[in-house]
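The complex appears here without one of its protein chains, the remainder shown in place.
When the chains are written out, they are named A and B in that same order, and each has its own residue count from 1.
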Amino acid sequence: MSVQANIVPVTASDLLAKVRDLKSEGYRMGQICATKVSAGFEILYSFDKNHELLNLKLTVAEEEEVQSITSEYWSAFIYENEMHDLFGIKIKHIALDYGGHFFKVSEPTPWNPKK
Amino acid sequence: MSYVTKSPWVIHYDGSSCNGCDIEVLACLTPMYDVERFGIINTGNPKHADVFLVTGSVNEQNKGVVKQIYEQMPEPKVVVAVGICANNGGIFRECYNIMGGVDTVIPVDVYVPGCAARPEAIIDGVVKGLGVLEEKRKALASGQLTAPAAPEESEQAEEQEAASEENGTEKVEEKEEA
Partner (left out) sequence: MGKRTIIPFGPQHPVLPEPVHLDLVIEDETVIEAIPSIGFIHRGLEKLVEKKEYTEMVYVIERICGICSFGHGWGYCAAVEGAMDVEVPKRAEYLRTIWHELSRLHSHLLWLGLLADAFGFESLFMHCWRVRETILDILEKTTGGRVIFSVCKVGGVRKDIDNETLKEIVDTLKGMKKDIKALTDVFLEDKSSKNRLCGVGVLSKEDAIDLGAVGPVARGSGVVQDMRLAKGHGVYDELDFEPVIEEGGDCYARCKVRIGEVFQSIELIEKAVSKIPEGPISVEVKGNVEGEFVTRLEQPRGEAYYYAKGAGTKFLERMRVRTPTNQNIPALVKTLQGCDLADVPMLVLTIDPCISCTER
């Protein structure tokens, strides 16, 4: 299984501190992407500096709350609301929280349907 | 084209299209294809429009918008579904947030196939729609038409004929003259 060298695992408690470091080093937030895995969710945070890519990978349990990074990168609100609406990931303290009305979908959390 | 005596105005709404059909609809208005030579004008106001061009399929969020635009248009009116997504959902049919073609929400008069629908096909579809418009106008005048009829299977078959019908050849001749 090939794993890209620039994907670095991170824990939920370290996330915000790590993101703060990256911000002070001049990294730009690229995107946030969630994947449903059997243990819960994998969340991939991508950052860029001088056209070099760096990814942080956070694995969380299904019901675990994730800290928002909008305090560091305001533009993350788009991705965090998207993850909340499509996957049902609980994210706390989003700067601009749409409360589940960002994407209007016919069934809630289509990527992680509740039975 | 003798029946085109009026100047039909069209309104365009992008359902959940990929933009492919939308830019082709716009391309129809520009000098290369130039539908304005048929007197067709693109308007943004539903109350000014005779023909409703819909691209892309409908979903939970935009079905109300599509319905509202349709209801605001004065009778007689014609709906042209442009592109395979507007016809029946197309490649996105299996997506979780797609309800299907435009005919799941409003009655459709002309189906234009294609992914993306070519400008020639769109012009053909609109010209075909003008025929329907004229029929509806007559029906309305004689009091036969009251409410818009529900879409029927036969209309799809009718559309398939459209490609081979004389409308198509007529249009090409017209283009050569222009």
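Going forward, a residue touches a chain if its C-beta (ideal position, glycine included) is under 8 Å from a C-beta of that chain, and two chains touch if they have at least 3 such contacts.
As the structure is a prediction and not an experimental result, all values here were calculated from the model.
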Revision key, fill the gap. Of B:G15, B:P76, B:G100 or B:G125, the residue that touches the missing chain is B:G15
Practice item. Kindly note down the residues of subunit A that lie in touch with the hidden chain. Key: 1-4, 6-7, 28-31, 33, 35-36, 44, 46, 48, 51-53, 55, 73-75, 77-79, 86, 98, 101-105, 110-111
Revision key, fill the gap. Note that subunit B touches the chain not displayed via residues 13-24, 26-27, 30-32, 43-46, 56-57, 59, 61-62, 65, 69, 91-92, 94-98, 115-116, 118
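What we mean here is this: only the chains that are shown with their structure count from here on.
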Point to revise | Distance between the centres, which are taken as Cα means, of subunit B and subunit A, whole angstrom | key: 42
Review point. Which of the residues in subunit B end up touching subunit A in this complex?
Key: 59-61, 96-97, 99
Point to revise | Complex interface listing, subunit A residues touching subunit B | key: 104-107, 110
